[in-house]
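Of the protein chains in this complex, all but one are displayed in their positions.
Right, chain A next:
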């Protein structure tokens, strides 16, 4: 039997977190996937959905600044966390990373692009001067079905250069 003291350790359905800078209090089951919360509950459809098993990176978001696959993340794992989606990047104006993707042809159909941008943002926030190995490792979880990897890598290099020049 679960006694009273143990019973208190059960998750309730209130998820308190911050999404794109806004404090949120959401009534969701603790195992609801972050992907569903973002897309279905909050209509933040910039986060894309594809494989749903952590393999394609279309659903990438930042949780406390680190990239994670929102299809693998459950609501209770977001308790008290700061979540940033593609809508939160370049909220007021186009982010320089986005601008580089635009200028260097870093996308074709664009489906993988939000996930790519989120991963690149995490990389550049963590490492101001990444080399090609760092870039490949950081983007190894983002698949592009249009296989425009040349343009994507070019865009990242440009974003790195831009940061270097500005610092």
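Going forward, contacts are C-beta pairs under 8 Å (C-beta built on N, C-alpha and C of every residue); 3 or more make two chains touch, one makes a residue touch a chain; residues count from 1.
As a convention for this text, contacts and distances are computed from a predicted model.
Colleague: Would you mind picking the UniProt name of the chain not drawn here, from "Amino acid ABC transporter permease", "Catalase-related peroxidase", "Sarcosine oxidase subunit delta" or "Carbon-monoxide dehydrogenase medium subunit"?
Modeller: Going by its UniProt entry, the chain not pictured is "Carbon-monoxide dehydrogenase medium subunit".
Colleague: Tell me, which residues in chain A touch the chain that this view leaves out?
Modeller: Missing-chain contacts on chain A: residues 1-2, 6, 9-11, 28-33, 35-36, 40-41, 52-55, 57, 60, 63, 66-69, 71-74, 76-77, 119, 137-138, 140-142.
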